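Input: a single structure, listed below in structure tokens.
Missing here is one protein chain; the remaining ones are kept as they sit in the complex.
For clarity, chains are labelled A, B and C in written order, and residue numbers in each chain start from 1.
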């Protein structure tokens, strides 16, 4: 499996070779990221929650493609901003552990609904 | 820096300890991902492209937090679907290299505008 | 009930009086519209489809506020682009009637899933 550093480099080179760096400012990249995230959602919008767990094969292929797009723009945006995604994610999880102590929120949909 | 496998495990354990797995079906996770991607965008919506490259420190902290949220839901969704994000992203880049040959599209905004 | 012309005028005057017209180009407005649509979705993301039909009163008030925001940015964007929203919507419905003949698609989730 490629590392996040490798992926970051590959995306950077891809953009540079095409002189597309000029379009990749954080504002534009944030739009591209949201557009791609929305395309994932489009696959699920009329399915039930149960159906969303058991997608037919061709939907899975489409989904893989959309997840790839989100990953690419997310890694690109983080690169442009100098943010280390995985360290930021681990730090957030650590904060969430304090905010939502397991023994207090377990099984509580109500608590969950206030979680984000 | 944590690996994606480590992050995947940590998110999985976080949800299990809180019995929140029940909310994490692909449909719901796709919504959460889109909501968080949109919160990144909210930071940039009234800024110029230039301003988006030079954020004040407190906006950078906020942004880091939102990028963490997107990363968490993206990794969680991929885990639920059994998709390897980085391999999918590298495969997509390989396809894009064929679709947009560097010597043909270089510097062309027009071509770029057809890229997604 | 106010008409769409009245609402368009009121939003226009609101922006002019604050000299905010400078921020209201179609690109920025499309971001604001997507951000507000996402805030509606945030209310529903962890609810079941059934729960989404029976919201508690305070969620309804919040929702009303978010629907108002989407309406304002949609009407503002249409005003900037010179598009008549309701005529465009009626024209789209007419095309959809031909695309999805009632006697062929009735009750078919499969067909529906291809609808957008």
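Following the convention adopted for this analysis, a contact is a pair of C-beta atoms (placed from the backbone, for glycine too) under 8 Å apart; a residue touches a chain by one contact, two chains touch by 3 or more.
Remember, predicted model here, so these are calculated numbers, not experimental data.
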{"item": "Hidden partner interface residues of chain A, rising order", "value": "23, 28, 31-32, 34-35, 38-39, 41-42, 44-46"}
{"item": "Where the unshown chain meets chain B, residue by residue", "value": "31, 34, 38, 42, 46-49, 109, 112-113, 115-116"}
{"item": "Those residues of chain C which, in the complete complex, touch the missing chain", "value": "1-4, 7, 10-11, 14, 17-20, 23, 25-28, 30-38, 40-41, 43-44, 47-53, 55, 60, 63-65, 67-72, 74-75, 77-78, 80-81, 83-93, 96-97, 100, 102, 105-107, 109, 112, 115-116"}
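Here is the rule we use: only the chains that are shown with their structure count from here on.
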{"item": "Centre-to-centre distance between chain B and chain A (centres being mean Cα positions), rounded to whole Å", "value": "3"}
{"item": "Centre distance in Å when chain B and chain C are each reduced to the mean of their C-alpha atoms", "value": "25"}
{"item": "Per-residue multi-chain contacts in chain C, two or more chains", "value": "31, 34, 38, 42, 46"}
